[in-house]
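With one protein chain removed, the remaining protein chains of the complex are shown where they sit.
This part shows subunit A:
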Amino acid sequence: MTVNSVTVAANTADDPRDNLEAEAAEAPLQLIPVATATTTDGTPTLRVIDPRSAAKAAAALDGLAGVDLDEDTLRRLAMSCVEANGFHVTRHRAGTGWLSIIDTRQFVTLFTLTPSNDRLGDQLIYAADPSFDAKTVKDGRRIGHIAVPMPESDGTHAKLVYTASKDTLLEATDRNCQAVRKDNPQHDIGPDIIHRSLTTVFTNLRYVGGLNDLEQVSVDGNSRLASAYAQIKVDPNWLPQRLRKQYQDQDQRPTLLPSMLMSCDLNERRDLTRKIIKANEDRLALPPRATLKDLKERNAAVCALNALTAPVQVIVGYEDDDPGSYGMSRFASAVRSLLVRMNVGVKTFDTGAQNAVIAEEIVLAAQQTGHFGYDEVELLIGREDVSEVMKAYGLDPDLRDLRAMMVVYFCAQNSSKLNKAMREKFGKRKVMLPHRSAVASELVLRSYGAVLSPYELERARTALNSGCIWQSLVDQPWQARKVNDDRSVDAVLKRALRELNPVGEKEVVTGEPGSHARLLGVLGMVALVVGGGLTSPKGSSEKEVGDLIDRSSVASIVEKLTSFPWGLRMLAENIKRNRAGIPLLGIQVPDGTTDIETFDDPTASVTARDARLRHAVRVAVQGSAGKTAASDEENAFNELCSKILLADEAFQNYRVIRNQDPSPALLPFHQTDGPIKKLEAMAKALNRMTAEDDEQ
């Protein structure tokens, strides 16, 4: 076996991989001993712990205060350790109670990454999408980038439970591994050992179909773990017979992947670990030769061994603040709050994904205070099939805009419990419309992951994030209703028109938008945004119509639409069209007039539709401006930038002239304090207008 592994190792070492690794191979790397075990000649070595010592260690663990795991789980914990002794429990505050944690060192092969793919939350397909099944089942297997259901508490022990099909969980875990390996590579792992502890928790993977697997997954430290896996190459022959086939066809030795591990049971994984240790230690035991190839192979072996173990904090218990009422039921949310606090700051958590996590946190927090019931939470979160819940509300589960209506309705509620949850999770003193919009837009879009292209989804996200809840949805009464077919759309339209009470042929509005107008507005907004009739305005939008447009948020545009009879009719028509999947009806103002007319042109681009609609709204609200330009604001900003550049040029000229003096004296205070103050005031004011850089 040794000979075999050496030849295969040689192949991998010759890989033209990225330069970082080629450079690393120039100098011999140091193996860092992490255990007390040695070979007969005193060389440090790694040993997989024997079952008897593990059993002893498990019994010792069971005796510690704060440990709340069953016997099997404790045995598994001990079997995964490099050296199972010296355990002691520390308590960590998390959410609504205390987590008990022990520190130890384990083989990375004996636990795995989390299947939770929240970090990729904005790219996932959620079960709330009515075409979920059609898009994700192929040849009887679940495939695709599916949102894994949130882990639940086990109920009796400090364990989580994931319920999903095995394919979904394996695929999600592999994708997580590859995503963090790409987005957040840890180049020092391999050349060095992992320094900072990973946090892990025990999990029951409850596969659909009845099988159960006990697994230890990392809650924090997925990037480190993925980078460690990347250092470990596996010879397919080390795997159980049934798994070899799928890895043998590759021309290179595969790197360790979570799915590879999760397909093995604990004993098979311990075997695999032994074989990894043996192959790499055997390679290092060969006498060194002064060739580059030899050095590269030795370094690869050192990296594999350095990456093979990691310091681990294992969550072994939980004590709720209110054990009488909750017991272990809030364990999952405690772990989750630990995870969110640790990971939201990482740069790869995009705003969309971050809002997705915060949105869920808010919904769950509002559930804990009793604001939302179970059905409402399921509908809002949308990780599981929501058709039953939709039916219970009397809503057609195939109509995505009805779920959106419910989400907007729930997010717009001005209730102290919901507001408190939003304030806390966003860390703000006051809940504003943008917070509500951020929550609502992410949850709404969960119905659309499978039908919209990534580009369309991103467009809809930007549009909804600009604001999808307007003030009167929060302050004024309105109701979500069963608008299941065209007839009910017409009925809502009729009532909404009656609220406006238009008079005469010119339809002079004498009333105000009421509850039906608001309902129609919400449904119409979803139809317009998803159907590509309304988006966030572009810099070139004014060019499109040759006039100024209304650049406000989509919520504000829709709110204005609901105050005109033609706007209500257009919204109603587009709700029907979007449901039927046909191109939307547009609104425009013909050149040189102030008349508003509809247009039906399937070839019109999204930007053109958006610009014409915004133009029409502006004309209807303010009258025509009759200027041809990009927006005043965009152009004014361009003007500002060029004036700053001119000032800079003048400054450079001045400097050249000043520097002609061989030793220029410092300028008098009263000469420079004016310009400095002016520049500083400008910079300060500009800073105040600027959002934070999310790359930092």
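Brief remarks on what is shown
In this text, a contact is a pair of C-beta atoms (placed from the backbone, for glycine too) under 8 Å apart; a residue touches a chain by one contact, two chains touch by 3 or more; residues count from 1.
The working rule: contacts and distances are computed from a predicted model.
Selecting from "Glutaconyl-CoA decarboxylase subunit gamma", "Cobalt/nickel transport system ATP-binding protein", "RNA polymerase ECF-type sigma factor SigK" or "GIY-YIG domain-containing protein", the unshown chain of this assembly corresponds to "GIY-YIG domain-containing protein" (UniProt protein name). Among A:A27, A:A134 or A:I644, only A:I644 touches the chain left out of the display.
Checked against the hidden chain, the listed residues A:T90, A:Q248 or A:S540 yield one contact partner: A:S540. Contact between subunit A and the unshown chain involves residues 538-541, 543-544, 605-608, 630, 634, 637-638, 641-642, 644-646, 648-649, 693-695.
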